[in-house]
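A protein chain is absent from this complex, but the other protein chains hold their places.
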Amino acid sequence: MNKKMRTISFGILFALLAASCAAEPQTLTVMTHDSFAVSEDVVAQFEEEHGITVEFLLSGDAGSTLNRAILSKDHPVADVLYGVDNTFLSRAIEEGVYESYNSPVLENISDRFKIAPDNLALPVDYGDVCINYDKAYFSGNDLDLPQSLEELTDPVYEGLLVVENPATSSPGLAFMLATIAEFGSDGYLDFWQDLRDNGVVVVNDWETAYYTNFSGSSGQGPQPMVVSYGTSPAAEVVFAEEELEEAPTASLVGENMCYRQTEFVGILAGTANRGMAENFVDFMLSETFQEDIPLNMFVFPVNENAKLPDEFEEHIQVPENPASLPLDEIREKREEWIEGWREVMLG
Amino acid sequence: MLTLKNIHKQYQDSPLLRDIHLKVDRAETLCLLGPSGSGKSTLLRIIAGLEQPEQGKVLWQGEDITEKPSHLRNFGFMFQNYALFPHMTVAENIAFGLRMKGKPDGKIGERVEEVLDLVHMLDFLDRSVTALSGGEQQRVALARAIAPEPALLLLDEPVGSLDRTLRERLLTELREVLHKLETPVIYVTHDQEEAFSIADRLAVLHNASIIQAGSPAEVYTFPGTLWLAGFLGFQNQVEGTVRSLDPLTIETRFGMLRTDQNCQHEFKENARVRLIIKPDGAVLSDCSGGVNCLEAEVEDSLFSGDRYRVKFKMTGGSQFIFFAESKPEVGEKIPLKIMGESILCYKDENGN
Partner (left out) sequence: MKSDWKKIGRITLVVIPLIFLIIFYFYPIWEIASVTLRRLDPDWMKDIPWGIISDAAGFTVFQAVLSTVLTLVLGLPAAYLFGTYRFRGKNLLKILTTIPFILPTVVVAAGFNALIGPRGWLNLLFMGLFNLAQPLINLQNSLAAILIAHVFYNTSIVIRVVGGALEQMDPNLEMAARMLGASRWKTFRNISLPLLLPSVVSALLLVFLFDFTSFGVILMLGGPRFSTLEVEIYIQTVQFLNLPLAGILSFLQLFFSMAIAFLVMRSGGQFIAPIVPHVKSERLRSPEKPGEKIFLALMAAVLIILLVFPLLGLALRSFLSVETTRAGQVTAWNFTFDFYLSLFENTRASIFYVPPVEALRNSLIFASASSILAILLGFMLSAGIRGVKRFDRIVELLILLPLGTSAVTLGLGFFSAFSRAAASLRYYPLLIPAAHTLIALPFVMRVIRPAMESIPESLKDAAKMLGASPFEVWKYIELPLILRAVITSLIYSFTISLGEFGATSFLARPELPTLPIAIFRYLNLPGGNNYGQAMAMAVIILAVCALSIFMLERLQFRKAENDRMNGHAHT
């Protein structure tokens, strides 16, 4: 071919390519942990509105997800990262995985959730890790509910509580943090020793604790108290085998008996899709998305304008003073606390 | 047809085959005879292409096929352990070579039946090979090898693993079949009786070389080396000195022996020789002294079908074995007349 023809052909080729690129919708990639869930039509709404496809990258549990974000921070594999909670937030910020975003929607969010500096990460949802108890067991045995963490060491509750290992379980960690909030870094180990003496059962993961040990679940286990989520009673109703009017379980919500976990979203540093990422973050904080959260992930929306489903209103006990600890302290002492716990409980 | 030139093959550090030359140029049965380990199977495998010589050439109809892969040579091979394909029936085993040649199914079926009939195994068409007896397997193996009408047939100790009566019967059948084919056959065995009964021509392998080649009659009448004589079962050996040349007369410690055989070697007077006296070369007689008359004491005798195998103690203590028509008394001292044609003479390696 002569030069002219070649130029023209290349030109046509390029035009075609460009056209095809333009015709194809862009993709926004959102990296989340495995427990992320959202309704199809809610996502579809966003996709239609902005003319893009949203791809979700489920990356394991919260720790695994953060690991991957950190490992790929020089060449991010996604645009948005969701799912880092307050126990991991400091770490995420320190590693520089996020880039700041001062979203306008933050106006609608209460300040108590905005704990990330420079809005590097924005709160999306929160939940309480609480002790669930089996109502039937307690009423059937005429047992009083423990009103504080301390009361759990009472011999009348011997062997009735199952907890998870904070080294291997997120609710387990949260509960341990609650005890640290209550008894302090110096005193929590004594408390745990007392719990141990009082026959507390320790397992490694939530599935075993809830489905094997807990008497209030379909597993019909021996322990009527389990460290689980404040929303679990609602889930029991929503996912019941036969229709239930009342939840078979409830949460103990005394002072510092529950630990509040907040989950955050952030734009990944170095993303090529900044504009669209911002849109998505805004969307996650909008009422549409926030109202979809409860029945999908069984956590509470941070947006107080979002309406809660009936099951949440009816079956969930919200603690007045959930425990929480400063991010930096968690960052600093996490290993030490867990190792201390392991020594006392597993030695 | 088949020519082997200069074949050399090493085994570990010593030569297994050294400068082997061989020719087969008509439809005959050539037998490679030799003791275990003499390299005869290796030579056969080299002809088949299953092994490669270090030096030398294999020529077929003038073409150098030394490097040609086995599956292109169109030679039939029958293995010592038969190597029947256990996952196929008798018919499928036999059909295999024809399938590989691409023959149409109809023709294959015909040919399979034809060769099975040849080996008297037609009833076994659809049987599984794993349940066949030794003799049956051997016949199937033979049928399989000849079914594709190979240009050359190679048999590696085909009756080696069978018991004696079966062996003899199958040898007879084998001879029939081989005669019917007009294909050159190379047959490997360590059993000289087998070799003699089946071969048109023999080649004896020893110490990496072919030490004698010829018709069975030739080889048996005069084995070319002392070792071969021993291999063929001629154990009666004695040293001697040449006293006169024509006829060749040798003095031994038993007496004077005169041979009618052309000893194939230029002996000088007073040369040291070794003599072999064939076991069928003695007659119980009443000769007394003189040439070819020995006295021996009967030690033991064994009935051997149609005659007696008698152990004699010779003068000087050695033990000789001769066949006799009648059973002698143990302890008897008997004069033996030795036939001149049964005396073979060889160089004495230690002296001359």
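Read from first to last, the chains carry the letters A and B; within each, the first residue is number 1.
Heads up, the rule we're going with is that a residue touches a chain if its C-beta (ideal position, glycine included) is under 8 Å from a C-beta of that chain, and two chains touch if they have at least 3 such contacts.
Predicted, not measured: the structure shown is a model, and the values here were computed from it.
Of the candidate positions A:Ala269, A:Leu295 or A:Val318, contact with the unshown chain belongs to A:Leu295.
Across the entire complex, the residue among A:Ser232, A:Gln261, A:Asn303 or A:Ser324 in touch with the chain not shown is A:Ser232. Residues of chain B that touch the chain left out of view are 48-50, 52, 67, 69-77, 79, 81, 83-87, 89, 96-97, 100-101, 126-128, 130-131, 144-145, 148, 154. Taking the whole complex into account, chain A touches the unshown chain at residues 29, 34-41, 43, 55-58, 60-61, 63-64, 66-68, 70-72, 75, 77, 88, 91, 134-137, 139-140, 165, 167-168, 173, 201-205, 207-208, 210-213, 215-222, 228-229, 232, 235-236, 238-242, 248, 295-296, 298, 334-335, 338-339, 342, 345-346.
Please note the rule applied: only the chains that are shown with their structure count from here on.
Centre-to-centre separation between chain A and chain B, using Cα means, comes to 89 Å.
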